[in-house]
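With one protein chain held back, the other chains of the complex are shown just where they sit.
After this line comes chain A, so read on.
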Amino acid sequence: MGALLTVDDLRVDIATPRGTLRAVRGLTFSVNAGETLCIVGESGCGKSMTSLALMDLLPRVAKRSAATLNFADTDLSDRRKARRIRGNQMAMIFQEPMTALNPAFPIGDQLTEAYLHHKGGSRAAARARAVEMLDLVGIGSPAERLGQYPHQLSGGLRQRVMIAMALMTDPKLLIADEPTTALDVTIQAQILRLLRDLQQKLGIAVIFITHDLGLVSRIADRVMVMYAGAMVEEGTAAQIFGAPRHPYTQALIECIPQPGRTARGTPLGTIPGVVPSLVGQIEGCVFRSRCPLARRECESHVPTRGAEGHRWVCVDDAPAPALEGTTR
């Protein structure tokens, strides 16, 4: 199975008054057709910038560069070609369903827009497709919904509409940037299940972005852990959860509250220390300022190690397994 999306050395630089903020620092990864890749990391580590860079939706202050940016044999750095793929073969849903839909237009209009633009055809055909998609994402009486406005829908429904909208053009890749973060827990679980079901039913590839490693175990085929704009570890879900190699990944896993393992009343885990400033270069390992195992070698170049699709960036080939107690 060839890679659907190939990204090599992706960088996003943001001009700020304090200097160039390097939000994404040379990411290399790929997504195969039909698989779910989860990108995980703390707030501010560059997950959104990565997804926006793929969609060419970065804010004006942010500049993108990449050695390779390929989607199904199309070079995405060619903006003209990329525009034909964006919203067509590659769709995106966002964190905030309350503001992601335009308040001024009925959802039927917003649903059919991309379809009419990319696929052409009659308005009636597009509306029929919209009804089909609303039904697919589990919205009742879909035909009547087309005339409704976003403010008439709840947050969970709006996110379903967003998903239906993304699926209108039958994309090969769906990028979901924290699609459940703004929803309450029961709705969160529903949307997550919906995404997983759709992914299996339609066989689309999904890049699922979250800061919640707990969600990842429920949907991921592969996981990429990001820290301070860089990849620190990547592997299959089994590798990441079963045998995490990077101290940061291990710390993140420690932080997931687990019924039975996390005692009632104990504070939820946090990783001590602060994230380094993203302005300018970071020499050596990006995580070393918070790493319990940090030592001299970490200050110079750190190799990317790997075996069988499992990659991690660390001076240690196999960090000490016992990190218990380093998180509080």
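Heads up, the rule we're going with is that a residue touches a chain if its C-beta (ideal position, glycine included) is under 8 Å from a C-beta of that chain, and two chains touch if they have at least 3 such contacts; residues count from 1.
Just so we're on the same page, contacts and distances are computed from a predicted model.
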{"item": "The complex's invisible chain, by UniProt name, from \"Acyl carrier protein\", \"ABC transporter permease\", \"4Fe-4S dicluster containing protein\" or \"Sarcosine oxidase subunit alpha\"", "value": "\"ABC transporter permease\""}
{"item": "Which residue of A:Arg22, A:Arg86 or A:Arg288 touches the chain not shown here", "value": "A:Arg86"}
{"item": "Absent-chain contact - pick from A:Val12, A:Leu27, A:Ala53 or A:Ala100", "value": "A:Ala100"}
{"item": "Touching residues on chain A - with respect to the absent chain", "value": "55, 57, 83-88, 91-92, 94, 96, 99-106, 110, 113-114, 117-118, 149, 151, 162, 165"}
